[in-house]
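First up is the structure itself, then whatever we jot down about it.
All protein chains of the complex are present and in place, except for one that has been dropped.
Just so it is clear, A and B label the chains in written order, and each chain counts residues from 1 on its own.
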Amino acid sequence: MNEPILLHGGDYNPEQWLDHPEVLEQDVQLMQKAHVNSVSVGIFSWAKLEPEENVYDLDWLGEIIDRLWAHGVGVILATPSGARPNWMAQRYPEVLRVNAKRERSLFGGRENHCLTSPVYRDKVRKMDQILAKRFGKHPAVRYWHISNEFNGECHCPLCQASFRQWLQAKYGSLEALNEAWYTTFWSHTYTDWSQVESPSPLGESGLQGLLLDWRRFVSWQTIDFYRFERDAIREILPEALCTTNLMDHFDGFDHWAMAKEMDIISWDSYPEWHNPRETEEQTALRTAFVHDIYYSMKDKPFLLMESTPSNTNWQAVSRPKEPGMHMLSSLLALAEGADSVMYFQWRRSRGAMEKIHGGVVGPDCQADNRVFLETAAVGKALQDLTFIAGEKRPKQAAIILDYNNKWVLDASQGPRNCGLGYWEEMHRHYDGLRHNGYSVDFLPPKGDLSAYPLVIVPMLYLMDDATIQNLRDYVQNGGHLVVSAWSGIADEQDQLRQGDTPYGLTDLLGLRVTETVALWDGEQVSCTSCTEDLSDTEGAILCDVPALEGAETLLQYSSAFFAGTPAITKNRFGKGTAWFAATRFPAPFYKTLYQTICRDSGMAAIWQHPIPEGVLVSYRGPYVFLQNWNRTAVSLETGKGTLELHGWGTAVLEQDGAVRYVSEPFPFPLTAGKPAAEK
Amino acid sequence: MNEPILLHGGDYNPEQWLDHPEVLEQDVQLMQKAHVNSVSVGIFSWAKLEPEENVYDLDWLGEIIDRLWAHGVGVILATPSGARPNWMAQRYPEVLRVNAKRERSLFGGRENHCLTSPVYRDKVRKMDQILAKRFGKHPAVRYWHISNEFNGECHCPLCQASFRQWLQAKYGSLEALNEAWYTTFWSHTYTDWSQVESPSPLGESGLQGLLLDWRRFVSWQTIDFYRFERDAIREILPEALCTTNLMDHFDGFDHWAMAKEMDIISWDSYPEWHNPRETEEQTALRTAFVHDIYYSMKDKPFLLMESTPSNTNWQAVSRPKEPGMHMLSSLLALAEGADSVMYFQWRRSRGAMEKIHGGVVGPDCQADNRVFLETAAVGKALQDLTFIAGEKRPKQAAIILDYNNKWVLDASQGPRNCGLGYWEEMHRHYDGLRHNGYSVDFLPPKGDLSAYPLVIVPMLYLMDDATIQNLRDYVQNGGHLVVSAWSGIADEQDQLRQGDTPYGLTDLLGLRVTETVALWDGEQVSCTSCTEDLSDTEGAILCDVPALEGAETLLQYSSAFFAGTPAITKNRFGKGTAWFAATRFPAPFYKTLYQTICRDSGMAAIWQHPIPEGVLVSYRGPYVFLQNWNRTAVSLETGKGTLELHGWGTAVLEQDGAVRYVSEPFPFPLTAGKPAAEK
Partner (left out) sequence: MNEPILLHGGDYNPEQWLDHPEVLEQDVQLMQKAHVNSVSVGIFSWAKLEPEENVYDLDWLGEIIDRLWAHGVGVILATPSGARPNWMAQRYPEVLRVNAKRERSLFGGRENHCLTSPVYRDKVRKMDQILAKRFGKHPAVRYWHISNEFNGECHCPLCQASFRQWLQAKYGSLEALNEAWYTTFWSHTYTDWSQVESPSPLGESGLQGLLLDWRRFVSWQTIDFYRFERDAIREILPEALCTTNLMDHFDGFDHWAMAKEMDIISWDSYPEWHNPRETEEQTALRTAFVHDIYYSMKDKPFLLMESTPSNTNWQAVSRPKEPGMHMLSSLLALAEGADSVMYFQWRRSRGAMEKIHGGVVGPDCQADNRVFLETAAVGKALQDLTFIAGEKRPKQAAIILDYNNKWVLDASQGPRNCGLGYWEEMHRHYDGLRHNGYSVDFLPPKGDLSAYPLVIVPMLYLMDDATIQNLRDYVQNGGHLVVSAWSGIADEQDQLRQGDTPYGLTDLLGLRVTETVALWDGEQVSCTSCTEDLSDTEGAILCDVPALEGAETLLQYSSAFFAGTPAITKNRFGKGTAWFAATRFPAPFYKTLYQTICRDSGMAAIWQHPIPEGVLVSYRGPYVFLQNWNRTAVSLETGKGTLELHGWGTAVLEQDGAVRYVSEPFPFPLTAGKPAAEK
């Protein structure tokens, strides 16, 4: 079941149509028209699979899977643990979550079960194993889709007890916990384990150590739940390939740790295309950034598990994709490392919360409308691009991404409670590198940096000793490192390092930070270039004020009281070089900055030709993706002549310029309501 | 007691002054000065009427009513159920509401009793009948004022049980409920009636069917409570005329259903005059819109039950009416169909929440200040205009108003969660018609349309089959229909119609909507006119993209990807004509649009003379109201010469131009503190 193909399909909820057999029959016909080869089933089917406690009905699902497979459609089989039946919540209220105010939920929603509840775990395990036994060997089953979009936390008594056990295992003694959490502050010293409670707006919120450990515990709990389900299936099916669908910039658990338990990464991508705050290219970069995170998680291709062929239903304004954007954004996923394009959902629901969310098949049940035809065109393109399947990406630049650091910046009091922008900081470096045509991976702070010519450390406030050593070793051995402001301040328990900062890196960077000046939103500090390579610019958000201890100044502050102090520096250390970017610069400045840094790093570009404005370059194996995010055509030099690429067009080339694929524009309005989708 | 007079007066709370007999005596003297002929009493008197459980004291109220009647002042007698005594809440906590988070209220506020509580119903019934027996035959009593400004909902166990009973009666079986609410979604299937709970932020909020039925249930409950009180009185007084005071654009229950139970409609009107967001004319149109809704509810004159002679106390800024506005706005009510001008409240309270709210008599207790004198001038004008009492309005255009549709748009997820603007859509059509001098009524979706030359269907997302048939029959038989965007999408359970939309109307409109593009706030799509009658304009909020199936294009989109598709169409169907307005246009455009549509509808104007900017025309019986909402005078052609109408002035004419009444401007500053109110 692991042949190198590109999956096309999406969430399929036939349980909503069991009383409409003609619809189920139409589904498989339309799937073939849309070149669908894979759908996800069973995600929210529990109430149908176990209508009464211990009464199971899997036959309907069996029929669905058989019919799909008979029409060449494989399945990604979900465990239904994301939502439980009403009878279960009524009989066992412990399966329902308790919020931070200690209020027990009523039945409703989804992805909201207690992560500890033994009853829930028993029910889930039993259900998963019944599914595994019945369908595990079915040839249609490609992957197991464990639960759905894990997120959130529970503060019930069972979870409090579990939290305390987790802390006992971590710290051994209350003394150690008190020290780690610095509980002498405000006399919050714990003298009995039973005093420990999760953070609450009604209680403790002032101990960053607790806030941080709570997020670590919730992360552990969530991953443990995933592992619990995976292992239940593995007991029956030792070879089962398991995944769970991750979400965008979501930080509810440590994705590096979750990824280790997953066989393949998958995620759900819902960018706000055509929003008034950014260009389509900017939206594309925000999206590529996340694709690249999830590619990096296992250093191999991932699944785009959900996307919409048109609009969502939950954004402030759920604007549909304009004609051609579905193709462009789907091929962006491919370009960044996806081996699938899948949707929520195949057919729009008739009722309830998500019925306005675009599906491949709409309430008109027709195959001749724009959404269906654009989807079918993507299906066709995926067939044409099968040669991409399984291809890996080159290693050039890497950005350190640390969930612990995100959590602690969220929990922090000061210096900017209106926002420090950890993601934004990462995005600026990422965009700068991508605008220079480089591929960007992400790494955990203690990851192996050795394969990357260039490593970026954006706003890494929290650094443990091993991370510091990892960065030092990397530069010592010839690596090129960029560190940005508000880094190296605290240790792994969010206790301030006692000594100069960035702690442990001052010799490496050739400077120490003497103070950090938080700026108001909209406030800017002028910066003047000290080299020909950089232009004058401005700093914002916060300014580290460095005192040089050996580094060279590339850019300096030229307003505010610290005018004359360095804003960007460069320092040789061991066999390598380290840069320090002391404030947040305007987004376009990072293009210039990384032009300089990449050149000084000696990092070669793979695509040697000029890249016009608005064109993004990506690499998979020997192939180069060129995507034109402008609405108008551009001329591309390819080494084998000039390629005219239409607005919102994609070309896939070999590195020598040989063209393997070029997309076609999608017509609108459709002629007589029936556009020529597959010519 | 139903002689054709115009009532003038307001809420009178003498229980606040029982220990100040001289004040009570002054009251009736001042009422005569102010030409007051009717006051509402007893609204919040329960604590005085039943100071201890089962101990009643009605004598003080008897004295008040006698004294009023002796001075020529009738009463609207209220049941005191809007607020209950402290002792009752203490002894029977079930009378207090429980909110959606399942928190029981403490005692406080008003209009906040449990709508189910048997104890409360018993107490209310007993009280109402005691009042009816004591005062029902008193010659002063004109109407019964049931409770006060019904609103809100209760989630207590008694109401949950009542909700389940209501659902059982509606659906018969859980299977039917599951199907109607589409509970297969997220495995939310109910397997026992006891699992059904009202919507809650702690529980279910994803089933639109539940959300919609909950609002229907609350509507039923509220109306049932009104009916329960009305019937308690009717048992004693079969001829009693009952009303309850409604509120502005309030949508907490289905007013069409409530209206059926009421003998006369009354409402409380508190426009924000002189606010910085709109001109006084715009405020007037917002207010006239609501007057017209309440006139339409029973197709007959209504009571303006509350208004303020100066300022409120509860708006963000409670700006007082400027000199002359009280006359102008009071006569607006008359022009639109009111047979009264009444106030909250006669005399300002000394203490508590509403003491800053303007009353006719202020804390200076004088009759020589601006508020008193303007009120007296209105009282005099009402006497002069007695000939208006009981006159009905002509039937020209009608707008379909559906509370179910409002509820479901509120509950919707997508396409614009930041607001679809159902009221705003209605207002634009209304204003366009009024700016052309037409009278506008409102009708429920299954109402009798036959009397109206023109019917507007603004954003009627939810349409049941009977509504569709009603609209089809209307046009088939020669009616003129305007349908606007996002109509005909869902059925009465908010399930998407499977087929082309506007469902059931595609042949009538000569088009089908191929997709709907939600726009961001501030985003606009250009539109180009295809006829001489319309000018180029812009669309906003959302754009239906139609494919023509026979209709004629009057205006087309000229930007965005759907440029070239129709934005306004016209189609002949049966003996009638149907227009489709596919997006939301700027407010002024609707004046032009309805100039065209009304002309094509052959709908004759009643007032044939030019209407200057800022002048509103209204009709009652043979009379025409001309109100000048400009601060400066205008010249009006009347057919019998030219009438110079002062700024903020009102003229009442016969249709041939004969002048029956012209208001006088109110002087300011008052000369020596004593303006000449009644010359």
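We take it that a contact is a pair of C-beta atoms (placed from the backbone, for glycine too) under 8 Å apart; a residue touches a chain by one contact, two chains touch by 3 or more.
All values reported here derive from a predicted model rather than from experimental measurement.
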item: Residue, one of B:Gly351, B:Gly522 or B:Gly641, that touches the chain absent here; value: B:Gly351
item: Candidates B:Asp248, B:Glu322 or B:Glu552 - the one touching the absent chain; value: B:Glu322
item: Residue, one of B:Gly109, B:Gly419 or B:Pro586, that touches the chain absent here; value: B:Gly109
item: Residue of A:His188, A:Lys446 or A:Arg572 touching the missing chain in the full complex; value: A:His188
item: Where the unshown chain meets subunit A, residue by residue; value: 101-102, 181-192, 194-195, 197, 200, 202-209, 412-418, 493-501, 514-523, 547, 561-562, 564-565
item: Subunit B, residues in touch with the chain not shown (by the definition above); value: 13, 15-16, 44-48, 51-52, 80, 83-87, 90, 99, 103-110, 275-276, 310-320, 322-323, 348-357, 363-365, 369-371, 668-670, 673
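In the analysis below, only the chains that are shown with their structure count from here on.
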item: Euclidean distance of C-alpha centroids - subunit A vs subunit B, Å; value: 49
